[in-house]
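In what follows, a single structure is set out as structure tokens and then discussed.
All protein chains but one are shown at their positions in the complex.
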Amino acid sequence: MKNKFLELKNISKSFGKVSALERVNFYIKGEPEIVGLIGDNGAGKSTLIKIISGIHTPDCGEIYINGKRMENWSVVKSRASGVETVYQDRALAMQQTLARNIFMGRELTSIFGFVKSKLQFAEADRLMRTIGFTSKVFASDSAVVNLSGGERQGVAIARALYFKANLMILDEPTTALSLTEAQKIFDFIRQARKGGSSCIFITHNIYHAYDVSDRCVVLDRGKIVMETDREHTTVEQLVKDMQKIAQNNGKVREGINNARS
Amino acid sequence: MAGHRIYMITSISRFIEKNRRALIALLVLSVMMIIFLIINPQVFLNPLMYKAIFKTLSMFIILASAMVFVIVSGEIDLSFGSIVGLAGWTLVLTLESGLSPYLGVLFALIVGAFIGFINGIIITRLGISSLVSTIGMSFLIRGLIYIGTKGMGTSVVYLAGTPFYNAFIGSIWGFPVNMLWALGFVVLSVLLFDYHIFGAQISCVGDNLESSLEMGINVATIKTLAFVYVGIASAIVAVQFTLTNQIFYPGSGDGLLLIVLAAVFIGGTPGWGGIGTIMGSVIGACIISVINSGIIAAGVSYLFKEFFYGLIIILALIGHKLNEKRC
Partner (left out) sequence: MPDLKKKQNNLDRNQEFRRSRRGITKFLDNNRRALSVFIVFIILMLLFIIKNPKIFLNREIYEAIFRSLPIRIVLALPLVFVIVSKEIDLSFVSNMTFSLWIFAATVKAGWDPFLCMLLAILAGALIGLINGMLVVRIGLQSIMATIGMKFLLTGLVAGGSNIMPIPLTFLVDTPFYNTFAGKIGNFPVQMIWAVVALVIAMLLFNYHKFGSDISCVGDNLESSREMGINVSTVKTLAFVYVGIACGFAGVLSGLTYLSFYPKPGSPDELMLAVLASVFIGGTPTTGGVGTIFGAFIGACTIRFVETGIIEAGLTGFWTQFFEGLIILLALTSHKFHKSR
């Protein structure tokens, strides 16, 4: 058994009075796996992955990469460890070219920092074709504004692909997509696993999650409330469990309301 | 053969597509030149006319191309006029203390870069809006100059004809040296903006700040560098300004503020950040300078000069807008 690639222990994070995560333990295995992260709006999913990618610093808790405790976790360190994140909101610079977006922050440069534009365009073309977006409408030097929602996701994913991520994090990649486009993203995620990348896949949609994940983790109001392997459950079972959690959630709310009044 | 032709056509259309904004500005310039040529061909075919234009054009060009970086990064700098003043004063002070004028230029550059750096720090570290903080900086510096000089100007007439003078605003084979400096600055700016990682990253920063942060771009450094670049440009302009007028006065650079911004906007760099064009700014600067000299030559009272500035600015902006809508 290899070391776990990533492990979070006792992570808590609050924004002012809002406690977004409470004592969360989370891990990604050493072998490539796809983990579905499910939860209601505001459950803390985005917060969790922002901690993994170093954007937020947790209030307390530890982060391990390949069994080694990481100090001063940051965006730079996270990237150096091979974590690549496709953000849910506003991930792209809309007026810039597709190629520039893929290489944003990590431009391919030659001497004195000059950008190898031709190489970037060629690589961008290749990547977009690999993912399966072979539109005739756009080229790698067209601005991202002109792309469809799915194509935009594709750009973000191509980014992760090019930099050969150990762990790819997709925050609600399918929300704005048509069914076929979503299916393409799933294909790509599976392909990436074959190539050796793990993936954390965030969604509201249980069916989507079940469809593609090896393991499902459910977050609810900042806590991990359930974790199942795909082999040990069926989608019907999963739906039932989720309903139970939602009901509990309702009860708790009722309780709070009662206590107030 | 046919394939080759198609390739040519697509590459031309690509070129047009990429440089649309600059080309609109070029169109405005051409129309203006044609009108002036029709009204007064004698004056406008006379090289002397262009000599007069070149005298101020280089300063507009240098400042307008540097401004592109700041505006593309989503910020604005309203303090460069005062930086021109401060750098000019630095030069004059160095001269007065008997040091080499070249050293004076070096000091001016350092002072300009330093103020740009302070601007950048205030904006990126304290998080104050650049529009406001650079207004503050502008007052602060201009105040310092007035306090230090007690409002008195300093003549540098004695520099005329020295090798130093010739190196900055003399002429080589009849071509004004100050324009060569401007040309060099433009080449540097284009290299930085279109071919260098600095330009690529600053565009991303102005386009989508959050995402740039998440992608690991050092936003604070990039923005600060842009302000430093404007500071350096202001220092170069200060040297030209002082030498051209042969006098340093404490208000130096005051009138440049809005006119340089206008050149940038006419040139096709929009105010919202993320995109911009150096060549557009150069053309915008040309438009401003041509109006400046052309109005009088065309027989209109110079008092109407600013009216035409305004007219051209608004028309050019509308042109850019229509162009945007079309694509």
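A few notes on this one:
In this document, chain identifiers A and B correspond to the written order of the chains, with residue numbering beginning at 1 in each.
The criterion applied here is as follows: a residue touches a chain if its C-beta (ideal position, glycine included) is under 8 Å from a C-beta of that chain, and two chains touch if they have at least 3 such contacts.
Since we're looking at a predicted model, the values are computed, not measured.
Remark: the absent chain touches shown chains B in the intact complex.
Among B:M49, B:L91 or B:M137, only B:M137 touches the chain that is left out of the view.
Only one of B:V31, B:I172, B:V187 or B:I318 touches the absent chain when the whole complex is considered: B:I318. Interface note: of B:P41, B:G184 or B:G271, the residue touching the hidden chain in the full complex is B:G271. As for the chain not pictured, it touches chain B at residues 76, 78, 122, 126-129, 131-133, 135-144, 146-147, 150-151, 254-255, 257-258, 261-262, 265, 270-272, 301, 303-311, 313-314, 317-318, 321.
Everything that follows uses one rule, which is that only the chains that are shown with their structure count from here on.
On the chain B side of its complex with chain A, the touching residues are 14, 18, 191, 195-201, 203-204, 207-208, 210-217, 274-275.
Note for the complex: chain A touches chain B at residues 53, 55, 75-76, 79, 85, 87, 90-96, 100-101, 103-107, 109, 112-115, 117, 141.
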